[in-house]
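Quick one: structure below, then a few questions.
Every protein chain of the complex appears in place save one, which is left out.
Right after this comes chain A.
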């Protein structure tokens, strides 16, 4: 049988110097629905695509407020994401209890990365199957970090994770040089555009995406659906005059479900019977 000898537990090296279990965990991030983030000097915007697991269910929350100055967007195993955001909330509240000031974002990210790293070095543990985009504001300005299941972390100007995130990354790479001086509203617009790139054909509606903002004088908060729809309408009507949002909901629902099937195929390797990673 073709079996990988080196992936039975996290701590086993392959002769090529790889840790397969860790790589599988990173694969779980790629299978999750997309999350993107971008920042200017003063603001950070997070966005994500909401995918329902089945037609009968609602979608899961992918953006969490950690504190007034920090929020996260996740891709991968939502359950792991919730555990980690609870940890982050705890760290923030403990810090502000002791020092009466907000925890610097960079420190929280390092603590989070250290927590993830431990799971790659203990045979009785498993890595977290979730990637986190951490948006935050502190004394040194606005920050956007990506935390990986491997325990690595990176700071970005703009980034995207999850299924079909490459399309969003391409969009962001084309435009990131202007982000530093972007206004908050332009940043939100770019976030929505980047999310649209990951949809591939499916029409962009406020019901399938969530946008959150943190910035100077603006505590982390998720934009309400009406606001997002308004922003979508401004450039959607400008771009095309087809028939915006007139199709009945059921039809789009089915379309979305069909799209999800193909999404899973493209995002990774699952076929219908396998455990769905696309949460």
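Keep this in mind: a residue touches a chain if its C-beta (ideal position, glycine included) is under 8 Å from a C-beta of that chain, and two chains touch if they have at least 3 such contacts; residues count from 1.
The working rule: contacts and distances are computed from a predicted model.
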Name per UniProt, for the chain absent here [options: "N(6)-L-threonylcarbamoyladenine synthase", "Proteasome subunit beta", "Trafficking protein particle complex subunit 6B" or "Exosome complex component RRP46"]: "Proteasome subunit beta"
Sole contact to the chain not displayed, among A:138, A:202 or A:218: A:138
Identified contact with the non-displayed chain, of A:2, A:99 or A:124: A:99
Chain A, residues in touch with the chain not shown (by the definition above): 97-101, 104, 106-107, 110, 138-140
